[in-house]
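The complex appears here without one of its protein chains, the remainder shown in place.
Let's turn to subunit A:
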């Protein structure tokens, strides 16, 4: 097709298969190309390291799948910060796993002592009930790594009696509605649930034609296919960075069956949120 300036360009298409990748070319891959592709694939492999038994971390899956009754996954900075503010603390929870990954958007940090703005993916277990597992995943998991994440994480747990809760955020500009998104009171919560999930949801369901993508979609798809009760709470927000208004939009979840018993002291939450606010302010100030 020709642009306004008369140059001829290849029209982008939704076909999903670039014509450069067509069958003829792929057959001509040299051993060097294959080696490069293999190296790239290896670099993009994700590692899940568990420390379920006390002692040194064990690579990959534990000796045998561990029992899990509740799996709460927070994807994105705000969702992870919500769990840090209202659920997690160093007394009742212990770190039992970490995901190491690299892609063009981020590399996970090596430590478990992370800031809310870092890129990390950590697993915590409730000390009083080791079948309750929590995951904070604030790094971006690329589309070619999402399936790996699913298989390596869910592959380690027994699925009987498992219930999954997923928290994530999304720009409100992506929300499709008859009205304009400018007039919508954001942030707001919408939910999607699998067939097996029979409990009450804490907010309205996500209407057609809206869809969810990326890791939250991958986890929910997995649960739908393998008949695991699961619910996804997606917060539509107009703030890109970590902010307390978005974090607090998740508060209705604190009265849900899964999270009710895990909520920590209100004063702790307020302290954490205040600290978050001041940290953000310092970083946002471009003047010395």
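The criterion applied here is as follows: a contact is a pair of C-beta atoms (placed from the backbone, for glycine too) under 8 Å apart; a residue touches a chain by one contact, two chains touch by 3 or more; residues count from 1.
Throughout what follows, contacts and distances are computed from a predicted model.
Enquirer: Between "Trafficking protein particle complex subunit 2-like protein", "Importin N-terminal domain-containing protein", "Potassium voltage-gated channel, Shal-related subfamily, member 1" or "Proteasome assembly chaperone 2", choose the name on the UniProt record of the chain that's been left out.
Expert: Cross-referencing UniProt, the chain left out corresponds to "Proteasome assembly chaperone 2".
Enquirer: Which listed residue, A:90, A:113 or A:180, touches the chain dropped from view?
Expert: Among A:90, A:113 or A:180, only A:180 touches the chain that is not shown.
Enquirer: From the list A:70, A:125 or A:193, which touches the chain that is not on show?
Expert: For the chain that is not drawn, the touching residue is A:193.
Enquirer: Based on the whole complex, identify which of A:46, A:212 or A:276 touches the chain you can't see.
Expert: Reading the full complex, the residue touching the unseen chain is A:212.
Enquirer: On subunit A, where is the contact patch with the chain that was removed from view?
Expert: 1, 11-17, 19, 21-23, 26, 37, 143-144, 146-147, 175-183, 192-195, 205-215, 217-218, 220-221, 224-227, 232
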